[in-house]
Every structure is written in structure tokens, then in C-alpha cells.
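Only a single protein chain was left out; the remaining protein chains are all shown in position.
Chain lettering (A and B) follows the sequence in which the chains are written, and residue indices restart at 1 in each chain.
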Amino acid sequence: MSELRLHPDRLFPADTTTRDIARRLYQEIKNLPIVSPHGHTDPQWFADNEPFGNASELLIKPDHYVFRMLYSQGISLASLGIKSRDGSKVEQDPRKIWRTFADNYFLFRGTPSRMWLDYVFKEVFAMEKALTPDTADLYFDTITDSLQQPEFLPRALFEKANIETIATTESPLDDLRHHKKIRESGWKGNVITAFRPDPVVDPEFEGFVENVQRLGEISGEDTSTWSGYLAALRNRRAYFAEHGATSTDHGHATAATADLSPSECEALYAKAIAGECTAQEAELFRAQILTEMAGMSIEDGLVMQIHPGCFRNHNAEVYRQFGRDKGADIPVQTEYVRALKPLLDKYGNDTRLSIILFTLDETVYSRELAPLAGHYPTLKLGPAWWFHDSPEGMRRFREQMTETGGFYNSVGFNDDTRAFLSIPARHDVARRMDCGFLARLVAEHRIHEDEAQALAVDLTYNLVKQAYKL
Amino acid sequence: MSELRLHPDRLFPADTTTRDIARRLYQEIKNLPIVSPHGHTDPQWFADNEPFGNASELLIKPDHYVFRMLYSQGISLASLGIKSRDGSKVEQDPRKIWRTFADNYFLFRGTPSRMWLDYVFKEVFAMEKALTPDTADLYFDTITDSLQQPEFLPRALFEKANIETIATTESPLDDLRHHKKIRESGWKGNVITAFRPDPVVDPEFEGFVENVQRLGEISGEDTSTWSGYLAALRNRRAYFAEHGATSTDHGHATAATADLSPSECEALYAKAIAGECTAQEAELFRAQILTEMAGMSIEDGLVMQIHPGCFRNHNAEVYRQFGRDKGADIPVQTEYVRALKPLLDKYGNDTRLSIILFTLDETVYSRELAPLAGHYPTLKLGPAWWFHDSPEGMRRFREQMTETGGFYNSVGFNDDTRAFLSIPARHDVARRMDCGFLARLVAEHRIHEDEAQALAVDLTYNLVKQAYKL
Partner (left out) sequence: MSELRLHPDRLFPADTTTRDIARRLYQEIKNLPIVSPHGHTDPQWFADNEPFGNASELLIKPDHYVFRMLYSQGISLASLGIKSRDGSKVEQDPRKIWRTFADNYFLFRGTPSRMWLDYVFKEVFAMEKALTPDTADLYFDTITDSLQQPEFLPRALFEKANIETIATTESPLDDLRHHKKIRESGWKGNVITAFRPDPVVDPEFEGFVENVQRLGEISGEDTSTWSGYLAALRNRRAYFAEHGATSTDHGHATAATADLSPSECEALYAKAIAGECTAQEAELFRAQILTEMAGMSIEDGLVMQIHPGCFRNHNAEVYRQFGRDKGADIPVQTEYVRALKPLLDKYGNDTRLSIILFTLDETVYSRELAPLAGHYPTLKLGPAWWFHDSPEGMRRFREQMTETGGFYNSVGFNDDTRAFLSIPARHDVARRMDCGFLARLVAEHRIHEDEAQALAVDLTYNLVKQAYKL
């Protein structure tokens, strides 16, 4: 085990007939460029092109997949150097943090993190031995040293990864200065933004009232009225579109939509900006916003992404001490059929609109999402997401979605990550799993191999470009 | 790909050991007669034995699986010739409709429709090339011409398909004239009816009040009272049984049952026939009806089918323009354990009663339905249904139902279709998937091959005949 190997057949089904087909399919798509239409990389990396810090800074601290697993086994976040909000002391020595990680790397057996990390270790840093307590320092030094080399600067890594387009995600209040800087730099890497309006459309978002005020200032619209607020949102959408955005992104707690009368909207909005919404009213406001956003998408052509169903910051103590995005977001049951009806009643048959649905609740794959996407011209199926961005998760997605939803109502792969180096690893997992699934259909004589070949290219490249208008 | 092939091993697992077993199992059952105890073919076809129309009329317009997928990709229902309710113009040229279908046939890759259609193309119409834009006209002409030949008349196709018995589905208000005509014709094809009382038992059904009045007239009972209404239902059940019915069929939105006192029933019924039920009261009325129907089944021996859990006509605009059954029915979460308790408390241990449960919510397979059917002597498991009438759907059904429910609490396959020509294709898929599942159990030494052989015959033929008393 001490050798670090990425087997060329990894993730392909063991059956030899099926594996041979999967290999042939994969051969034709493995080098296609990466299109990453939904993610959370930091545009400043590409704007400033400064070296990443050390191994722990790059690979542990920003990766909530990594520290959630360590934390679940009793390893404190402080010992991993996660910055505290309350000023309590946390480990400062990156080497010590890395050793803790190496000591516990066996915990990741069978998880996608393990596959992604090994890919990064081998493909990016050319490590030859597996990560164990014994090789902890070798890893730390090799990675940390490498990061200072020119070929490990963000833009170089971007190019090496064969990324055709990557989307980041910004708030409407963002001035997109990094995106501007990238464009003005003359660098040809295509880094675009996506419009993520939570801070200004969710009455329960921290600072909502002030955020809406700033939205008014930035846009030059009068956000004291509902119509002025809508105008401000339109204004920012246009600004984002100018900076490359082709999509919006909506991460509400539920998939609820609403279609209120203008006067109801005005009354609800007045409460919202007065900071006086009840929880139920806040939910209704978000629901109405989704329908408004759909209407604006018909006007400006931005593709709409809806990914609901997460109980954010479930661990009160961890949130208090360390803040958001610390591995304590937990999925909950999520309903779509009744929730989306108000929006669909209004816009569901308008072929100018394109909505991509995501879920953390796999029970809706075959019951709700595939039937909805297999009927409504406006609906498409986002890939297996977050906790389900994994080999088994992807397999369940294809097995449960395809027969009713069809391949062509899916939109290819999203990596959805801020772990930049893992992006090629994640896309590679998705490509392999798709080839394995297609190979099974071929081996079972359900589709022909030439169809599978065409599908492999579509699922990897064409569908994402079409769906996100890239 | 241009050749149209139905591979003899299709749908069998790729592993060679398992496939060899599957082949042997399938060999013994592939020619068993088709018993189709639940479906929606039109008895008039067999009564009048007139030729079907053209290819589009036969294979596209009545098949909501086909046009829902096309519609989901932006192809209008009007362009497919779907008749509108509002008089708006729709495409009239069947060849043009067929070409649209052929241009988009790739959308069905990986769906059961594709397997069924290819089966029909090859086995019924002997097509040799795959359906593509290039072969669209060849297909249209061949199929349309064939349909005028005597061997393509409904009765000839019925016989060629080796159908032993087929059940259609009629309203209690139906006079069953086509069934009478079939019987009187001397033709030996066994076409029976099934009692589907929705129009007269669901207060929210279009025309319910008038329907109940007609029910009274037809049955000669006084439907102004609850007891007269029950007598009228008994009367029509008897009439259906005389015309071959062995089952009733209940497609409510939920699985709710109730056991109200007679006076409560009377009061609720009075509201219902006055058209004054609230949504909640209508739900309660339907719930009570299921229990009444169970009681009548104990009297007259009709097997009771319950298949809840569909949000009908979800797309308001499509419903307004084109009406029911246009591919816009979407499953919703469905609960059985609490819902069925009132009925089961009353009749659940009466071995004269047989209830077959269906679901569109696969999450209840292992959690609710298998445990219920694995205990109550009155309950049996209907096969994977509708959206789950597919290879992966059938596999999930067997994998999730068998260990707790046992094979012998399942009832064989239902095709549930109005797409007549697809019936042999659908039964063939079910037989192959069952053989594949059984072969895996044999290959994993969980059952012996001779047991699997007996089970294959039971699942294909014996269980359906027993369960439906055919």
C-alpha cells in the first residue's frame, strides 16, 4: 500500500465485458476540456495569480469535506487550525496540522475525498508513496515547496487542468473587481461569475436590511419600494451578465415558490425591509422571489439554478465558535411537486426559461424530479450534488433519473467546489462513472455502443454548454 | 447503428455466469401466455376489429410516455397532433408528426419507451433499420400500410401476442357494450372488464353529482340515500362481475381509508351529492369508500387494487389546452401505514379479502409495503408501476420488496397500458428482468436454480392468475 497508485481502470465496473466498453468510452472523452458552470473558487486567485500557501492552507482548511470527517472522530477544529470567530486559540503550525491529517487519513477510506486527494497528490504533486503518518512530512514539504513554483500558480494550474470555462459565485453586492481584473489582464482563462442573490433576497440572511439598502445604492434604484427593488435586482443581473454570468443560483431551505398579487408583494416586501418578517413570511418572500427571478430570466436569458434542502449550520456550538461552512450543514427532506407549482403555473411552459433543479434528497430523483423534468420544457436536472457528488451518488442519480427523465434533460457535471485542485479529480470521477453506467447499458444491450459514445461526449461536454449557454 | 437489433441477451446481467443462468430461466418462460390483469386498452378495438389508423395515430398520439419526453425538450403538443380542447389548431399531417418523432428519437436513449418501441418495430413490423431521420418515411409507410392488412387487425394482433386474458378498465356508468359484443361475436379472445368507480365515488371528479344520479338510474337504486348509493354500487359490481370482472381499481390521490359510523357516512354523503364537500371532506369520503369497497369485495370476491400517489394534471396550461393524460401527472410522497389502518382494523385479517397495493413512491417499498404485505393476509404487492415500469424500476422493486415481502406476496406483472402493441414488449421486459434478478440470487447461492425456475414460472404466470382469480 505504500505506493500511491491511480489505477487506469478505477471506478469502472469489475465485469470484464462491461469494463472493456467503459474503457473505450472513457478513452474518447477523458481529454475533453473541463467546463465548470457552478462552483465556489475565489476569482481573486486568478486575478492576482499569487502562489497558494502551504499544504494545510490549501488542502485542509478550506475543505469542509476533510475536516467534517476528522471532527466526527473527535479531532477538534482548533487542532486543524480552523480560524475561530471568538478569538479562541487554534493551531498555527501548518506542519502539525498536516501530521494530524496524515495520522487520520485512513478515515477517508471509501469516501470521495480520498479519491480526489490521491488524484491531487499524484497528478498535481507527483507523489509516489501513499499518505501515511510516515510520509506526512515528505508530503507537507513537497506540496508546500511546489506551490512556490511558477507552474503551480493559479493560472498555470487552471491551464494545466484544461479548464475551458469556470464560473464562480458572487453576491449582487459584489463589484466583480476580480473578474474585471482577469479580463483586463489579457489572460485568456475564461472565469465568469454567477448571480447568487441570497444576501439581498432572503429576509433571514444576516444583514438583509442593510444589504438591500446597499443594493439600492449600488444600482441607483429606490429599494424602499417593491418595484424599485425589482428594478435594482434587474440592474445587478444585467451587470453580472456583462461580466460573463449566464446563470443565477438559489440555495433556499426549501423549493417553495409563490405567485402573489402585486399588492401582496408590496406588503410583504415592506415587512421584509423593516426586518419584521415572521419565519413563515420570510419563507413566502423567498418563494415569491423565485418566481420573480424566473420572470427576469425570461427577460435576460440567465439560466436559473435551484438547489434547496439543506439545514445550514446545524451545530449551534460549532457555528458560534467557527462560523458558516464548517461541515455542519445537514440535508433534510425536500418536496418539489407542490412547491414548484406556483412558478410552473406561471412560467413552466415558456421555452425561453431554463431552470436546473438540484437536490440533497435522493428520494425525489425517481418520484419527483425525473417526472417533472421529463415533462416541463423549462426544467432540467442538475447532477448529483454535494454529499452525492460521489461514485455511488452518481450511480444512483443515473439509475433513478434516466428512465423517466432521459439523458437529455440532464446537464452534465458540476463540481460545486472551492477546492480548486480537486476540480479535475471530480470531473474525472464523473466521467468514469458516466462511462461505467453507459457501459452497463451497452453490455445489457439497452443502447448501442455508438450511441453510448455520443452520449459520453454529450454528458461530459455538450449538455453542460447547452444548458448553461456557454 | 443503422441496423435494428433486438439482442437475445438484452437486459440480462453482463456477468457471464449470471447471464447463463438468466438465459436458462428465460428459455422456459418466454413463451408462456400473457396474462394482463390491469390495463387500459379500448374494448371497442376487439369488439369492432377495425384496422388501426396510421403510424402516428397508433404509436404517438395515445402514448403519453412518448409525447411527455418530446414536450420536455420543447416540442409542442400541437406539433405532435395532440387534439386540443380549446379548438386551437394542431398538426394534422401524420407523416409530418412521425418525422418530428423520428428526428427526436435519440431523446429516448436509456428509457423503456425506446425498448418497447424497438420491440414493436422489429417484432410486429419487421423493420430492419433503426428509426432515424433518414428512415422516418420508410417507417411511416411500412407501419401505416401494414395496419391495413388482416394480420394487423386488433384480434389478429391479440392472438399473435399470445394473450390469454386481458382486462380493460371501465366506469360503473359504462354499459359494457363492447364486452358484450366481443362475447356474442364468438371470438375466443378473453377480454374482461375491471370496475373503476372514480367517477361515482370521488366528490372531486368532474361531474360527480350527475354521475351519481346516473348511477341510480342505471342500477335502479335510490342514490339519494347512503344505503341506496351502496346498493347501487353493489348492483354495478355484480353487473361487472357478470361481464368477467374479477377486480376493482382505485386511483385516489392518497391511500387514506376511514371507518366512519353509519350516521357520519350519511351526513358526509349528503354533502357529497349536494356538491358541497370541502377538499378535506372529499378526501374523507374517498377514504370511507375504500373501506366500503373492501367490505363489498368480501361479499362478491372482487380483488381490490389500490394505486394512490399521483398529482394529476400538474401542468395547468397543458390541462386547459389539451385535457387529461397528457404526461403531466407527477408522483408525490405517499404514506400507507397510517392511511390503511382503518380499513385493516376492520377487514385486514379476513382471508376472503385480497387487496393489491401499488405505489409511485419507491421509498415505501422496503419501509412500508413489504412489511405490510409480509404480515397481513389480505395484502399483496402490485408490480413496479408506471414511471417504475422499467428495467431499473423492476430491479429496485425486487431488491427492496423480496427480503421482507417474499416473492409469494407479489402478483406478477401488470402492463397498465393503452399502448396495445407495446404489451408483449412490456411483458418481455418484465420476464427478462425477473430472470436476471433470480439469476443473481442463484449465482450468489441464495436460492437453487430449480427454485429459481419454479419462481420464474410463478412470477410470470401462476401468481397473476391466482392473485386476480383468473
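FYI, a residue touches a chain if its C-beta (ideal position, glycine included) is under 8 Å from a C-beta of that chain, and two chains touch if they have at least 3 such contacts.
Being a predicted model, the structure only gives us computed values, none of them experimental.
Engineer: Among A:N162, A:S224 or A:Q333, which residue is in contact with the omitted chain in the full complex?
Structural biologist: A:Q333
Engineer: Which of A:R237, A:H375 or A:H388 touches the chain that is not shown?
Structural biologist: Checking the options A:R237, A:H375 or A:H388, the one contacting the hidden chain is A:H388.
Engineer: Among B:H7, B:H375 or B:K469, single out the residue that touches the unshown chain.
Structural biologist: B:H375
Engineer: Mind listing the chain A residues that contact the chain we can't see here?
Structural biologist: Output for chain A: 1, 5, 7, 9-16, 68-69, 71-74, 106-112, 114-115, 311, 314-318, 327-333, 360-363, 387-388, 390-393.
Engineer: Residue-wise, where is chain B in contact with the chain that is not depicted?
Structural biologist: 13, 15, 17-18, 335, 337-338, 341, 344-345, 348-349, 351, 363, 366-368, 370-377, 379, 399-400, 402-404, 406-409, 440-441, 443-448, 450-451, 454-455
Assume only the chains that are shown with their structure count from here on.
Engineer: Express in whole angstrom the distance between the two chain centres, defined as the mean CA positions of chain A and chain B.
Structural biologist: 40
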